[in-house]
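A single protein chain has been removed from this complex, and every other one stays in its place.
So, chain A:
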Amino acid sequence: MRKVAIIGIGQTPVREHWDYPIRYLGVQALLAAMQDARVDTIGGLFVGNMLSGALSEQEHLGALIADYAGFSGIEAVKVEAACASGAAAMRMALMAVASGRMEVAAAIGVEKLTEYSGKFSTAALATAADADYEASIGLSFAAINALMMRRYMHEYKVNKEDFAIFPIIAHANAVHNPNAMFHHTINREDYARAKMIADPINLMDSSPIADGAAAVIIVPMDKIKKYAGKAVRVAACELATDTVGLDSREDALLLKGVQKSASKALKIAGIEAKQIQLMELHDAFSIMSVLSLENSGFCQPGRALFAANDGKYSIDGEMPVCTFGGLKGRGHPVGASGLYQIVEAVQQVRGDAPAPIQVEDVEWAMAQNIGGSGATVITTILNRINE
């Protein structure tokens, strides 16, 4: 297999994009990424999306976005893996290039959620869970995460207030990301006052639904000199799965998909967890940040909240997380979030992040995209190319 690099990135702001249909969001991100890479054709397109069929009544996004971007005729498919659809699309694009079947592949993540009633989108998002045995008896996605959070609080004797640190970090960083949905900071009082969604998960623990699209252009490493775009090496991009039903796992706090995908990614990249300088977390809910860090091996089980409250994951800490605001601050356009994470990590490695959130001298960055309550996990490691 060939080594691959990302030579272009593109994104739309994360907003309530009432003026644009889903196809336009996808095309905007794709064309922005192609302009950044300075390429005018692509060999194939992989579109990550979860809910276009359920909400926009539009499937077949591969051909549709290829058509509207002016590339009708190329290979193009939609890739779905719930909230992990974005990084799953990138994984497919990467395999197409690594295998030698494509020279230039694009991966887009695109989602449109906000123009539908909240309850309708709540039900649609719950399709990431087990339809017969979780969603159809009344479990929202927040409720499933709440079951994990309650168990965590029970096992490690921590308080709900201890979780406030993750949304606080996310909002603090989002202030400096022009593409983020939120540009205000929050504090512990805001967290304590927040409306309960599914106890113990409140509104501040929950990432907001949003519209948006992000894209990357992927080429083989040995051809990067041919292209003008600033290249970043994809050192690893590993996908692993776990049971869809949370109840099918022996230990609800043990995310085997996270463990497998993170350990495999680190092994393939040939580095240890402590060499990772920043991590774009899948903080759909605060508890997911905690479980993602612990199961990826960045700290011992039960220690993530202590490390976070000691400053380890803040922007000036030992390993900043959610540097562009994460899902909580940047917003969570579900099937697009995985590619926003990659686009943000690429900016960090290139040194192109806005000054207040630029991590110094980044050689290694990680992004982890999680679908459902941990059933699909894709861990990506990016590496700076030293000339």
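In the analysis below, a residue touches a chain if its C-beta (ideal position, glycine included) is under 8 Å from a C-beta of that chain, and two chains touch if they have at least 3 such contacts; residues count from 1.
Keep this in mind: contacts and distances are computed from a predicted model.
Novice: Given the options "Iron-regulated ABC transporter permease protein SufD", "Peptidase family M48", "Zn-ribbon domain-containing OB-fold protein" or "Sulfur-oxidizing protein SoxX", which would UniProt use as the protein name of the unshown chain?
Specialist: According to UniProt, the chain not displayed is called "Zn-ribbon domain-containing OB-fold protein".
Novice: Touching the left-out chain: which of A:Leu64, A:Ile197, A:Met288 or A:Val359?
Specialist: Of all options in A:Leu64, A:Ile197, A:Met288 or A:Val359, contact with the hidden chain holds for A:Ile197.
Novice: One chain is left out of this view; which of A:Arg151, A:Lys223, A:Lys264 or A:Arg303 touches it in the full complex?
Specialist: A:Arg151
Novice: Out of A:Glu115, A:Asp222 or A:Asp247, which is the one that touches the chain we can't see?
Specialist: A:Asp247
Novice: Looking at A:Ala123, A:Val175 or A:Leu254, which makes contact with the chain not pictured?
Specialist: That would be A:Ala123, which touches the missing chain.
Novice: Please identify, in ascending order, the residues of chain A that touch the omitted chain?
Specialist: The missing chain touches chain A at positions 117, 119-120, 122-123, 126, 130, 132-140, 142-143, 146-148, 150-151, 154, 195-201, 245-249, 252.
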